[in-house]
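To keep things clear, I will list the structure first and then write my remarks on it.
Omission of a single protein chain aside, the complex is shown with its protein chains in their original locations.
Then we have chain A:
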Amino acid sequence: MTAAITQRCLLLSQSLLLRSRSMISKQTPLRTLRGQRHTACGFSRAFSSSTGALRSEDKVTVHFINRDGEKITTEGKIGDSLLDVVVDKNLDIDGFGACEGTLACSTCHLIFDENIFKQLDPITDEEMDMLDLAYGLTETSRLGCQICLSKSMNGMTVSVPEGVADVRQAADMGLTPS
């Protein structure tokens, strides 16, 4: 009984989050308090962490393919963002999440499988603005800090793209005389 209510509350808070996110996207970006991580899943995550001990149905397995090809398998809480997972599990992905989930960089850029990509929440202008500057952009790219884990993502694989260079550099980058 409690589980069903919890589930419905989670869904409700997520849909509220979606609606409020589209409103928020028209204003200036949310500010981070010092040391606090701020991702798109903030509301539902805070809620889920207050419901007590987590059971296995609250977790999903996620596989990360790192830049060197190494596969890292880990678990994340439903409602957490992929940035939360990388940070909480201390995954060894160089330079991931530099701006701590505030849509001010593109270092949490991840590549998804087509079938998962299609089910993701629609991308906001703010996310696309930063994603557009990511290196190695693909048709199924998103920013990890904006993607919240759901049940249907259990077992999914995401890839960390090659470089995290941001295209806000002029064409003369790397001009070293030979």
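In the analysis below, contacts are C-beta pairs under 8 Å (C-beta built on N, C-alpha and C of every residue); 3 or more make two chains touch, one makes a residue touch a chain; residues count from 1.
Everything below uses one rule, namely that contacts and distances are computed from a predicted model.
Per the UniProt record, the chain missing from the shown structure is "NADPH:adrenodoxin oxidoreductase, mitochondrial", taken from the list "Cytoplasmic tRNA 2-thiolation protein 1", "Trafficking protein particle complex subunit", "Malate dehydrogenase" or "NADPH:adrenodoxin oxidoreductase, mitochondrial". Considering the full assembly, A:Cys105 is the residue among A:Cys41, A:Cys105 or A:Ile147 that touches the omitted chain.
The omitted chain makes contact with chain A at the following residues, 26, 28-29, 31-32, 34-35, 38, 94-95, 98-100, 102-107, 125-126, 128-130, 132-133, 137, 163-178.
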